[in-house]
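For this view, one protein chain was removed and the others were kept in their places.
Right, chain A next:
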Amino acid sequence: MSAEMANEIKLISGRSHPELSGKIAKRLGIEVARTISLNYSNQETSFTVGESVRDEDVFIVQSTATGDVNEGLMELLIMISACRTASARRITAVIPNFPYARQDKKDKSRAPISARLVANMMQTAGANHIVTVDLHASQVSFFSVPVDNLYAEPSFLRYIRENFNAEDCVIVSPDAGGAKRATSIADHLNTAFALIHKERPRPNVVGRMVLVGNVEDKVAILVDDMADTCGTLVKAAAVLKENGAKSVLALVTHGILSGNAIETLNGSVLSALVVTNTVPLGDKVDRCPKLRVIDISPTIAEAIRRTHNGESVSYLFTHAPV
């Protein structure tokens, strides 16, 4: 009887990352809701929910595929809007990698704060709640609806503990901005910490790099929130190698891997790039033997379950569900 009653979890998947949605659904022990998504011949996106969502607790999982960010974003907005008009009780947008996250400040004259625009767009479409992974705190404040910002850190900690001896490791932040993230991991593991200072003349172009800290004869683990063209990571890895690191690997939350990232990685001194599956990776895992993937879906699924049941989510900030 209770299964028939309203206000159950309805998991709706966008087209960008069905694999992740499927894993989340499996974890929650439910089916992904039936939906129809298609593009008209003029490439306009059309979306229909195939089953009733009236008075249900709707979770819309949509990542954005590299190169098709706007496509995924518009589809998400249309999905939210469709569920809103279909009288869903609450709509939670589950956006593992938040699009336009880097355009979050007016760093030049008349530069658009696109991240804020995207946040406003989602609220306008009708999202009541946002679940995302490793978004900057500054961007969380763009929203006036609640945002549950999950961390990949517990998953990373487990990966390091399972694969390395923590004493041999040194956690390295590839830029000053990521120092907090790196120190947090270093503190949890009780290991050393280093930092690379870089000068960045233009976006996606890497300037001179200086290492602060000692990595000699250690496994240097670079930690960052995003790997896009991988120029920074690869240069940082080279700097670490020059400074005597035994081996270098990188732990990155969002593996966007655009442009020539795969070729850059394959030709680098990095022994491995470990990413979570927040971004659909397509055939990149096959093309890059150094690429390892941590499944983030248990964390997201648990966040969905706790959100639905009104339980605290903070446990997930320190623990990764097995």
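The rule is short, and it goes like this: a residue touches a chain if its C-beta (ideal position, glycine included) is under 8 Å from a C-beta of that chain, and two chains touch if they have at least 3 such contacts; residues count from 1.
The definition used in the following text is that contacts and distances are computed from a predicted model.
J.: Can you match the unshown chain of the complex to its UniProt protein name from these: "DNA replication complex GINS protein PSF2", "DNA 5'-3' helicase", "Iron-sulfur cluster assembly factor IBA57 homolog, mitochondrial" or "Ribose-phosphate pyrophosphokinase 1"?
T.: For the chain missing from the view, the UniProt record says "Ribose-phosphate pyrophosphokinase 1".
J.: Of the residues A:V69, A:V145 or A:V285, I need the one that contacts the missing chain.
T.: Looking across A:V69, A:V145 or A:V285, the contact with the absent chain belongs to A:V69.
J.: Which of these touches the unseen chain: A:I256, A:V275 or A:I296?
T.: Of these options, the touching residue for the absent chain is A:I256.
J.: Pick from A:S114, A:N128, A:N243 or A:N266: which residue touches the chain that isn't shown?
T.: Checking each option in A:S114, A:N128, A:N243 or A:N266, the one touching the absent chain turns out to be A:S114.
J.: Pick out the residues on chain A that sit against the missing chain.
T.: 40-50, 52-53, 64-71, 73-75, 77-79, 81-83, 85-86, 99-100, 102-103, 106, 108-114, 116-117, 120-121, 124-125, 203-204, 228-229, 256, 258-259
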